[in-house]
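Note that one protein chain of the assembly has been removed; the remaining protein chains are unaltered in position.
Here is chain A:
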Amino acid sequence: MNRKILGFLPFLIFVLLCVFLYQGLFGNPRELQTGRLGQTMPSFNLPDLMDENKRWTEKDLLGEVYLMNVWGTWCPTCIAELGYLTKLREQGVKIVGLYYDQAYDPDFGDYFDINALREEVDTMLGRAGNPYQFNILDLERSLALDLGVSGAPETFLVDKKGTILLHHTGDINQRVWRSKFLPALEELQR
């Protein structure tokens, strides 16, 4: 009897290992990047993408639940999710864009043409839909670093008091919206 159990032990270990590795296939290792969850929006003072005289700070965003969507025209996935985000805006979701310019590097004295970028953004949003109330231009990616952003697209859900409730890496589609964002929003309304 004892022997039989002992004989099964390697098989049991094998099965357990299989289960462990199998569920690893579907895990998202980036889920771990949740440094800012539960904290308040870090302070910033950045210009509007379309108007350099207009500046935004974290205080301007208090009082409303909103999504902060990190995006750039260089990022195909961001362009792909514009359509769905626009639908969300039509349903009354407030979405603020954080424009993340990947190419700009002040160390190399990069030439940066804001007018060309504005034109590009206008064309892109005209074609795919404009989900944004406004866009904040984070040219040196300082707010992005403070938020723990590693690329684009990434989206934050922020409540009225400025607390960060969700940090989603990757695009937002119907499946993600229903499984991740809707439950969090419903939780807020309760």
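The definition used in the following text is that contacts are C-beta pairs under 8 Å (C-beta built on N, C-alpha and C of every residue); 3 or more make two chains touch, one makes a residue touch a chain; residues count from 1.
Criterion: contacts and distances are computed from a predicted model.
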| item | value |
| --- | --- |
| Undisplayed chain, where the name is taken from the UniProt record, one of "Multiple sugar transport system permease protein", "Urea ABC transporter ATP-binding protein UrtD", "NADH dehydrogenase subunit L" or "Cytochrome c-type biogenesis protein" | "Cytochrome c-type biogenesis protein" |
| Omitted-chain contact residue, chosen from A:Thr57, A:Ser150 or A:Asn173 | A:Ser150 |
| Which of A:Lys87, A:Arg118 or A:Arg141 contacts the chain that the document leaves out | A:Arg141 |
| Touch list for chain A against the chain that is not drawn | 29-30, 32-36, 102, 105, 107, 141, 144-151 |
